[in-house]
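A protein chain is absent from this complex, but the other protein chains hold their places.
And now, chain A:
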Amino acid sequence: MKRIGVLAFQGGVIEHVKKVEEQGCVPVLVKKNEDLDGVDGLILPGGESTTIGKFLIETGMKDKILELAKQGLPMWGTCAGAILLSKSIKNQGSGVLPLLDIVIERNAYGSQLDSFKKEVFVPRLNKTTECVFIRAPKIVEVGSNVEVLAQLDTPIAVLQGKILATTFHPELTSQNYWHSFFIENVVK
């Protein structure tokens, strides 16, 4: 059985844990370096990217995760997680784990009053997926090696090698399409 780590400092942790279980995988709460031992994939959940980023740096987990990324550890960032994985954050330097060749803009839709939900057809999944955007970021540029999986006015789901990012929260819906895509097509 696959062991899927869920970064558990703060945010939508339990929601991802439940989805991982529903996929028949073993969720692993990751709060320390040793929690990363033997995981087959890592989910960086939504939450506050500044808070989670700070923990990654202070615990030294940043270096360990970057090392594991070099060895090909599959990762998926949702919302705040996508910000952490970005090579560039508009007007703010880079993400703490700059593994994904995109430029992202924080809170690009506005405040909580501008949070929204939308159904989006995703060709690669051949499914219409419910996308929940909570104070979401926008992917404003993508590198040539990045595949755009879903798009509104800008890309909302991208894949580069073993790194998946969505600016919305599939863990907040009753659907499992994105979790099964991550586990079957990225983690494998």
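Keep in mind that, in the parts below, a residue touches a chain if its C-beta (ideal position, glycine included) is under 8 Å from a C-beta of that chain, and two chains touch if they have at least 3 such contacts; residues count from 1.
By our rule, contacts and distances are computed from a predicted model.
Chemist: For the chain not present in this complex, what protein name does its UniProt entry give, out of "Pyridoxal 5'-phosphate synthase subunit PdxS", "MoaD/ThiS family protein", "Probable sugar-binding periplasmic protein" or "L-arabinose transport system permease protein AraQ"?
Modeler: "Pyridoxal 5'-phosphate synthase subunit PdxS"
Chemist: Of the residues A:71, A:112 or A:145, which one touches the chain left out of the display?
Modeler: A:112
Chemist: From the list A:19, A:87 or A:135, which touches the chain that is not on show?
Modeler: Selected residue, touching the omitted chain: A:135.
Chemist: Any idea which of A:25, A:65 or A:79 touches the chain not displayed?
Modeler: Missing-chain contact among the listed residues: A:79.
Chemist: Can you work out which residue in A:12, A:41, A:95 or A:155 touches the chain that's missing from view?
Modeler: In the full complex, the listed residue that touches the missing chain is A:12.
Chemist: Spell out the interface residues on chain A facing the chain that's missing from view.
Modeler: Chain A touches the missing chain through residues 8-15, 31, 46-48, 50-51, 54-55, 79-80, 106-107, 109-118, 132, 134-135, 169, 172.
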